[in-house]
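The following block contains the structure, expressed as structure tokens.
Of the protein chains in this complex, one is absent; all others appear in place.
Let's turn to subunit A:
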Amino acid sequence: MMKKETTILAIETSCDETAAAVIQNGDTILSNVIASQMESHKRFGGVVPEIASRHHVEQITVTIEEAMAQAEVTFADLDAMAVTEGPGLVGALLVGVNAAKAIAFAHNLPLIPVHHIAGHVYANHLIEPLTFPLISLVVSGGHTELIYMKEHGHFALIGETRDDAVGEAYDKVARTIGLPYPGGPQIDKLAQTGEASIDFPRAWLEDNSYDFSFSGLKSAVINTLHNAKQKEVEIAPEVIAASFQEAVCDVLVTKTMRALKEYNVNKLVVAGGVAANSGLRQALKQAAADAEVSLTIPPLALCTDNAAMIGSAAHILFLQEKFADDRLNGVPGLSLTENV
């Protein structure tokens, strides 16, 4: 049977990247354009919401135009318009949502709201078709979650962070040892050269819990540095970085592998900006190989925020006709299970 191609234009503006992409059939990237604001926010040591919103308005139409030009599509080629509904910074989300509504109205396209985390998970679908059931480990500056999926579009949250997201912990520790923003990649780099000789605490929480906690680890790093300073002992930053990274990876990998075993799942997909961390990638590859679990980690460009992943997640919602009306709003605290 001949199947018509489905072409979706997707927009993502939940944080500090203005992104647009054109995706065919949920698995083929025709274009994936990202206008990063990183340079602008660097001055402040983190993302400033009002400034992010202002940049999004500056970049929104030129980014979308570029995505359509690179994909060589016109409005007549599009089947739907997709946009990140949440979670994220409300002012930032509103720019994408209102742009998407305006374009959908102008060209009479169905409008598909997408959950940002669902997008991160579906970044894997652009690499290799998702197979079910699967467990997804989502790790980013705003999220640390274990998700169980029994089929397309179904998300069951089995564990999440109770305090800091893992990326947040990286940024805070990076600041403590005087590394520039964004700290995650810097720590990762530094950790390659150091020995993990400090035994930082791992928060395992209750025996059966898949939740995470990183605030204690972050405090332990700060205390260790503080005590060393008082005793006038020098600790090399690469030793701190390596020890911190090992503690983080240990908890993430152990809990993820336990979830795979207990849910009797042999497919693991990793998602989110911290999936770009080489220490974590290495540890997961090793653990997955040992447990004979099939592992997908997107290439670096698809780990961080992008619109291609939103277009991929939107495809299944398109088939299910899960469309939004004109009242669609940006929802900063949108929960994953409400969206499906």
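Everything that follows uses one rule, which is that a residue touches a chain if its C-beta (ideal position, glycine included) is under 8 Å from a C-beta of that chain, and two chains touch if they have at least 3 such contacts; residues count from 1.
Here is the rule we go by: contacts and distances are computed from a predicted model.
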| item | value |
| --- | --- |
| Chain excluded from display, named as in UniProt, from "tRNA threonylcarbamoyladenosine biosynthesis protein TsaB", "Nitrite reductase (NAD(P)H)", "Acetyl-coenzyme A carboxylase carboxyl transferase subunit alpha" or "DNA polymerase-4" | "tRNA threonylcarbamoyladenosine biosynthesis protein TsaB" |
| Residue among A:60, A:80 or A:217 that touches the chain left out of view | A:60 |
| Which of A:51, A:235 or A:300 contacts the chain that the document leaves out | A:51 |
| Option from A:21, A:67, A:80 or A:99 whose C-beta touches the chain left out | A:99 |
| Subunit A residues that touch the omitted chain in the full complex | 43-44, 48, 50-51, 53-54, 57-58, 60-62, 64-65, 75, 91, 94-95, 97-103, 105-108, 325-330 |
